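For this view, one protein chain was removed and the others were kept in their places.
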Amino acid sequence: MLAASDDARIIAGGQTLVPLMAMRLARPKRLIDIARIPDLAFVRHERDGIAIGATTRQCVLERDAIVRDAVPLLARVMPFVGHAAIRSRGTVGGSLANADPAAEIALVAVTLGATLIYRQGAASAEIAASDFFIGPMMTALPATACLTAVRFPRWREARIGVGFHEVSARRSDFAFASAAAQVALDDSGVCRRLALGIGAVAACPLRLDSVATTLEGTRVELPVAREAVRAALADIEPLSDLHASADYRRRAAASLAMRAITDACRAAEATHAR
Amino acid sequence: MRVELTVNGEARTVEVEPRMSLLDCLRERLLLTGAHAGCEHGVCGACTVLIDGVPARSCLMFAVQADGYAITTIEGVAPGPGELSPIQDAFCETHGMQCGYCTPAMILTAHALLADNPAPTRADIVDAISANICRCTGYAQIVEAIALAAERMRGLNQPVREP
Partner (left out) sequence: MSTRLFRFVSTDRRVREDRRFVVGKGRFAADIVAAGTRHVALVTCPHPAARILAIDKAEALAMPGVHYVLDGRELAAATQPLLAGLDTPKVPRRPLAVDVARYAGEWVAAVVAETRALAEDAAELVRVDYQPLPFVLDGEAAYAPGSPIVHADHGSNVLLDRTFVWGEVEKDFAASPHRLSLRLKWGRSSTVPIETFAVLASWDPWREILDVYASVQMPRFPDQVALALKLPGSSVRVYNDVDVGGSYGVKRGIKHAVLVGYLSRRLGFPVRLVEDRLENMRAGDGHGPERNFDIEVAFDESGLIRAMKMRALDNVGAYAGRSPFQLGKPIGAIVGPYRIQSVQYRAIAVTSNKTVQEAVRAFGQSPTNYAIERAIEEVARHRGLDRLEVRRRNLIRADEFPYLIPSGTTYDSGDYHAVVDKVVARADYAALVAERERLRTQGLLAGIGMAACLEPSGANSTFEPLLNPKNETTTYTDSCRINVDVSGAVTATIHTLSAGQGHETLVGTVIGEVLEIDPDRIRVVRPDSLASLPSQSPVGSRMAIMLGGAAFHAAHKLKARLLAIGAHDLKIPPERATYGAGDVFDRVAPPNRRSWAELVTIAHRNFHRLPPDTEPGLAFTHVMQVPSGGQLPTADGRVQMYPCFAFEFHLLLMAIDPDLGKAEIKRYVVGHDCGTVINPKIVRGMTMGGIAHGIGAALYEEFAYDAQGQLVAQSLMDYLLPSAHEVPPVDIIHHVTPSPHTVFGQKGSGESGYLGAPAAIASAVNDAVRPLGIVVNSLPIKMAQLADMIAAVRDKSDAVKEPE
């Protein structure tokens, strides 16, 4: 249907598309409502993680036990996604396809290296999250394609902790900066694995691999982490707008990254080896 | 397009343009004017209705998408003519409003909260209503209304919906 019509758009939750239509900034002639296609709403275990159907409502993720158990970082950010009334209708796929630089789900997808799956006509394709987001509100999704699912990897380590912080003017606004961290420690407290992502600061969510490289294999020490974060952020070009300057976003990102890492380490330390 | 909506327990058939929002449909076709337009871009929450018991912004739904759900508007809350539900009465007791424009949305949101969580903390209540902007009250008496309603309803053995 999408391919057949130039002027058609997919609607699922409508929480981002409809405001644009109300303001006449988006003007599709046809809307294809996929919200009630049953095959597209699911949360299930897969080999190395979990798969979530594109039209799964965000509020479902908030409460889902599989998500909580397998991808705790995703569970951690869900309460920060808009308001409950938005989450009751908004979908995972809708948020990902909308690609707001401040979106929390997108940040987790990039941080953990999720994979997005889409359909174009009869064919299915996959794309890594870090390749999927290419700019503010811009994705690599072809115009006639439809997201069908997203796969989040599950970490197998025993001692995992997560941290997430964001800052916005009002509590549920789009963030000016956000940071998500997932940490795995071994029995002696050495960091085996670390993933750190920064959102809302650049055109797309960023995974700071250099921070992971620096800290993995060590006991995480805050001054070292701080310097690694600072160095990683020195090269990015943050967004600047009426709400916050580029400089603010860079500094806030550094501060939030440290809080996220600290929280993640603390949470991991609090778990015990099996 | 013709669509059949279930509103406050009644089946209602309406004839609408596809682009008509659920909000406009409720107000203009069904003359249920308790849901209000404040921004029409999903921020203020004055248009809130319950979709299968869960608060949603009716300005962000199209009427033609709204079939197959149990839609509850403020008109469906009072137990009978001249009567008030415990939540509605609590709002009157604490004066949890002034101009009344955000009030139906606040009350529906309160209904959903208390159905899910009969003993909310102040933080729970604030969180639940944070999606509804009020410009009159500064929220204090609204929070008190919901807390009062919760307290009274706990004494009434209200059924609790399983999460």
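A and B are the chain letters, set down in written order, and residue numbers restart from 1 in every chain.
By definition in this document, contacts are C-beta pairs under 8 Å (C-beta built on N, C-alpha and C of every residue); 3 or more make two chains touch, one makes a residue touch a chain.
Note that the structure is a prediction, hence the values are computed from the model and not measured.
Residue-wise, the contact with the chain that is not shown comes from B:Cys99, picked out of B:Met1, B:Cys99 or B:Ala119.
Hidden from this view is one chain, which touches subunit A at 19, 23-24, 167, 169-173, 176, 242-245, 247-248, 251-252, 255-256. Subunit B meets the missing chain through residues 17, 19-20, 27, 31-41, 43-44, 46, 73-75, 77-78, 84, 88-89, 91-104, 107, 122, 125-127, 129-143.
Heads up, the rule we're going with is that only the chains that are shown with their structure count from here on.
The touching residues of subunit B, counted against subunit A in their complex, run 18-19, 21, 40-42, 45, 48, 51, 54-57, 59-62, 65, 68, 109, 127-128, 130-131, 163. If you check the complex, the residues on subunit A that touch subunit B are 11, 14-15, 18-19, 21-23, 31, 33, 35-36, 59, 63, 82-86, 88-89, 171-172.
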